[in-house]
Structure formats: structure tokens, C-alpha cells
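Worksheet for the structure shown next.
Below is a slice of the complex: some chains, not all, each in place.
Note that the chains are named A, B and C in the order they appear, and that numbering of residues resets to 1 at the start of each chain.
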Amino acid sequence: MHKPKNKNHLLKIDRLLAFSDGVLAIAITLLILEIKIPKHDDIVHAGGLYNYLYNIWPSYLSYLVSFLVIGIYWSNHHWLFTFIHHTNHIFNLIHIFFLMAVCFLPFTSAILGDYILDPDFKNAATTAYCVGFALPIIPLIILFFYAFHKHRLVGLNLNRKFMNRQIVKLFSGLFLTIIALGVSFYHAFAALAIIGLGILIYLLPPDVPIYDEEKIND
Amino acid sequence: MHKPKNKNHLLKIDRLLAFSDGVLAIAITLLILEIKIPKHDDIVHAGGLYNYLYNIWPSYLSYLVSFLVIGIYWSNHHWLFTFIHHTNHIFNLIHIFFLMAVCFLPFTSAILGDYILDPDFKNAATTAYCVGFALPIIPLIILFFYAFHKHRLVGLNLNRKFMNRQIVKLFSGLFLTIIALGVSFYHAFAALAIIGLGILIYLLPPDVPIYDEEKIND
Amino acid sequence: MHKPKNKNHLLKIDRLLAFSDGVLAIAITLLILEIKIPKHDDIVHAGGLYNYLYNIWPSYLSYLVSFLVIGIYWSNHHWLFTFIHHTNHIFNLIHIFFLMAVCFLPFTSAILGDYILDPDFKNAATTAYCVGFALPIIPLIILFFYAFHKHRLVGLNLNRKFMNRQIVKLFSGLFLTIIALGVSFYHAFAALAIIGLGILIYLLPPDVPIYDEEKIND
């Protein structure tokens, strides 16, 4: 009888990718449901359908930004798994928390779209958005630490400096978002400007993985 | 002419996995739709958007727990199909009942999130949640029995004790959930504590499949 | 320069399958959204949450039946593409109509669940359900004719009698559904009994493809 040595053995990555692609695809597509189809009364109240469609421009903007944010998360996820080729039970669990945080974005995004122009609630709406923006970064940092530790889930020749730089980048992103979060209690638009800066940085292509000379099969 | 001997012939597993990944990905992502975007009146009634967002904490908790539960089901599904490599028409049908039960979770989860703090309805909300939690276990037990019987859909050298242990574990989970269900009629929070214990046990990594020495190709 | 002879050239089937699995997975999962989360007033009106959850049993039944129906469509789709290995532009287009009809099922299913117990509207609700049930069969018949004609998209040695039997079966299903549709204007439950019979027949495993002796590669 073959006794397994290790309960937390390696699994192929394919279904984690299929599941993630599914979840991210749905989260990104649900964003459109947050732009409400107007009822007859809404249109009359706005003074016509043209006016109505013009007045809800913050919803379009929120849709655009949130679609871009989840799209960038997908794109970076794509990149991440060009150098992580296996998973295990613990990595799966942490990864579920990452997806949980990304799927929360349509909620905070809808609140932002609905209340950013409301003087009473715009700060709270922005705070909610900043929290939603910060949440996925935390499990992502844990995922990186877990996968990189002793080259647990990456090739043995993946460059250490490359790995450290990725962790530093994520902490920088988290730090920027926490600043935005603090600012949001006082100045909604200043906070959003910081978030916008973060998104612009995210738009840059991620680092190409660097491997050390001595090739070792993984 | 090739006459088929058996109407219930084996099918490749790939599309069952793709379909399951899709259904589970959608069920898990729909959970966020159960956290309602506040209307203006809701916010005024709560005394501001900060208050509103704070007051709905049971919805966040329900989201977190239900996301975790479906996530664990996905993770265990992933594990299950590391040793089940084929399907047939009957297995497909039982599997549809499993997915049907998992997709019911967002409904009972939303009821729990909305009414757990309501003294009049918290027991009923918890009962509903316990039913939702128990439902997927039943088709899962049938799936295991069907696949393991005479090694119908697993390798011929998959260890019998390993298979029996999986069945025992599922019955234990069902038993625990039925106790929680009974308790829920009297003490909502005691029932939820039992469910919480069940989730903690589920978080443990599943058993690594054990194969007997004499290798037989499947 | 390579001049293509035929504008309607063969395409690999993989993305049609991925897209179909996605659409069917979403359509089946959306069914749960048709079971409404009760508002506080609904519960008070029903005399408590236990009563409410009991009273909406037609919604559960409608969920169960519709999940099963879409699940069987998926299962038969799975089977269909064990002997159709290619597609082309026209087949893609007909296939889109098939998916369009399947995605319509959650709408008619929700109407049935909401109004089957309402004496005034139960016939109309059943008529709607029968229409929804009949719709996917029509593009399916066209798909079969198109794929089978001169063995256009199936192996050259796929048995002609086998192909004819599939067409006959689909026409029988359509005929049964049209009878149910006619009956639904007068007796809702008699019509549903006919539909139920049709579902039971669908639950039987589909025919195993039969190939003629002379093997020809496709």
C-alpha cells in the first residue's frame, strides 16, 4: 500500500485557473447590473430619458473604473500563474479569500456610483470604495508569501530579488490604498485621485519573471 | 455494424468539470447580490451611510461564511476528481442534484443574513440555513457510493479503506448538520456554532487517495 | 497565395463547448434568483418565516424541475458532441438560437412558480411554461438535420439509422410538448403531467452512437 507522506500534496493548477476565470468573469459582468434600468417615474422625474441617461454619468464612470480594476486583477492573475504551476489545499483556501475580496468590488462600486454626487454621503461612499479596493490586496500578499516561501509553489530557480520586488510592490499598493482610505473620511475626491493614481500604476505591465542560470525542472 | 453492449457507457470527465466549475463560480459570485445596495431612504433611516454600512454586518458575515462554504465545496470537488476520471449518464444526473443543492445556498444564506438579528425570525432563518447546508451532502453521499461501488468510476486499485473513510466522513457531516437543524428550532446561535464547527472541520485538507500495490491501469 | 475554396470552413469545437458550458451553467444558476428573498412585510403577512418558507413550495418545485430540465439539456449536449467534432459559421448561428431558447427557461419557470397556485392565472402560467419547454427543441432539430445532412459534421461512418432515430425522438418530444401546450389552455395540471412525463423520458440515457463497419477517419 502506498502511504502518502504529506497530507497537503500538490495539485494541478488547471481547475483553480478555470474556477478563477469563471469567478472573475462573473464579477466583472455583474457590474452592469448595478446600472439601474430606469422606471417610468425615474424618467419623468429627470425630465426625459435623454436627461436621465445623462444624469447617471457617475454610474458609467464607476462601471468603467470597476471593470478596469477587475480586468487588471484578472490580467495580473494571468501573469502570476505563468510562474506558479501547482497549488495545494492551503493555497486553494487563501485563493478563495482573494476571490471573495474581488467579488465584493461590485457592491462598493455600486455605492460609489450611486452616492458620489450626494454631498451628505459622498465621503462614506468613497470610504466603502477604498475598503473594497484594499481588500483583495491582503490575501494576494499572503498568496505571494506562501507560494514564494522556500520556493514552495514556484520553480527552484525563480530569482529571489524578483520575488521580493513583487512583495514590495503589493505592500506599496496596500499602503497607498490605506492613505486613500484615511483621506476619504475628509475629502472624497482627493481619496479617489489617489485610487486613480494606483490604477494608473497597475496599468503598467507586470515584471517579467527572472530565472537564475542553473536550470532546475519544476 | 458495431453494436454497443451497454447504454450507460463511460464519458470523459472534462465537460462535467467545466460545467461544475462554471456553476460553482456563478453560485459563489451571486452571493454578493444578496448584499443590497442601499436606497436613499434606507440610508436616511439608518442615520447616514456610515451607520448603514456598519449595521448590515450580518450580511457581510453571511457572505464570508457562504463564500467559504461554496469555496470548500469547490476545493473538495477538485480533490474528488483527482481519483474519479470518468462519468456516465447516471453519475451526470446525480451530479446535477449536487449542483442544484449547492446553488440553493445563496437563498438560505441571504435569509440568514437578513433575519439573524431579528428576535422573531432568527430561529427560522437558522433552520433554513441548516437545511441549505445539509442538502448538498445527500447527493454527495450518493455520488460516492455510486462511483465507489465495485470500483465503477475509480481506479481498480483505489484502496477500499480509503473509500470507506470518505463515506464515513460524509455521514458524520450529515449527522452533525441534522443535529444543528434540530437545535435551530430552539437556539439559533447554538445551531450556528455547530455549523461553524463543521466548517472548521471541512477546512482541514482532505485525505490523499491511497492506492493498493498491484497497479492496474484505469 | 492560398485561396480558400469555401467561406464556411470547419472550425474546432472547443470554444463552442466552452461557451455552451458557460451559458448553460449561468442559466441553471440564475434559477435560484427567481426564489425571492422575503421582505419583512412578506413574512409578517405569511404569519412568520416558517410559514413563509412553507408557502412558497411551488417555487422550490419549479426550481427543482427547471434545474433538472437545463441539467438534462447540458447532459444531452455533452452526449451530442461525442459524435460531432467540428462546427462552422452556420452551425454556430443555429446553436446560438438553441442557447437563446434554453436561457429563456428561467423566465417561464419563474412565472410558473409564482402563479401555478393562483386560480385566475395558473393556465396562462402553464402555457408560458410549455412554450418555454418547446422552444429549445426546434433549433435542436435544425442542428441535428444540419449536422447529419450528408454527414456534414459527423463521422462518415456514423450509422444512418442511428441518426434517423435521434431526429424521430426529437420530433416526438416536440409533439408531446405541443399537446401539453394545447391542454394548458384548459387544464394546467394535466398539461404539467404531460411535461413531467416528457422529463421522465428525457432522464433515460441517450442512445450510444453506432458506427458502420468500414472505418473512415474524420
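Please note the rule applied: a residue touches a chain if its C-beta (ideal position, glycine included) is under 8 Å from a C-beta of that chain, and two chains touch if they have at least 3 such contacts.
On a predicted model such as this, the values are computed, not experimentally measured, just so you know.
Undergrad: If you could, jot down how many copies the complete complex is built from here, 3 of which are displayed.
TA: My count for the entire complex in this file is 4 copies.
To be clear about the criterion, only the chains that are shown with their structure count from here on.
Undergrad: Please tell me the distance, in whole Å, between the geometric centres of subunit A and subunit B computed from their C-alpha atoms.
TA: Each chain reduced to its C-alpha mean, subunit A and subunit B end up 25 Å apart.
Undergrad: Which whole number of Å gives the spacing of the CA centres of subunit A and subunit C?
TA: The mean C-alpha positions of subunit A and subunit C differ by 36 Å.
Undergrad: Considering subunit B alone, which of its residues make contact with at least two other chains?
TA: 18, 22, 25-26, 30, 33
Undergrad: Tell me, which parts of subunit B touch subunit A in their complex?
TA: Spelled out, the residues of subunit B in touch with subunit A are 17-18, 21-22, 24-26, 28-33, 35, 37-38, 40, 43, 48-50, 53, 63-64, 67-68, 71-72, 74-75, 78-79, 81-82, 159, 203, 205-213.
Undergrad: Can you tell me which positions in subunit B touch subunit C when the two form their complex?
TA: 1-4, 6-9, 11, 15-16, 18-19, 22-23, 25-27, 30, 33-34, 88-90, 92-93, 96, 99-100, 103-104, 106-107, 110-111, 114-115, 118, 120-121, 124-125, 127-128
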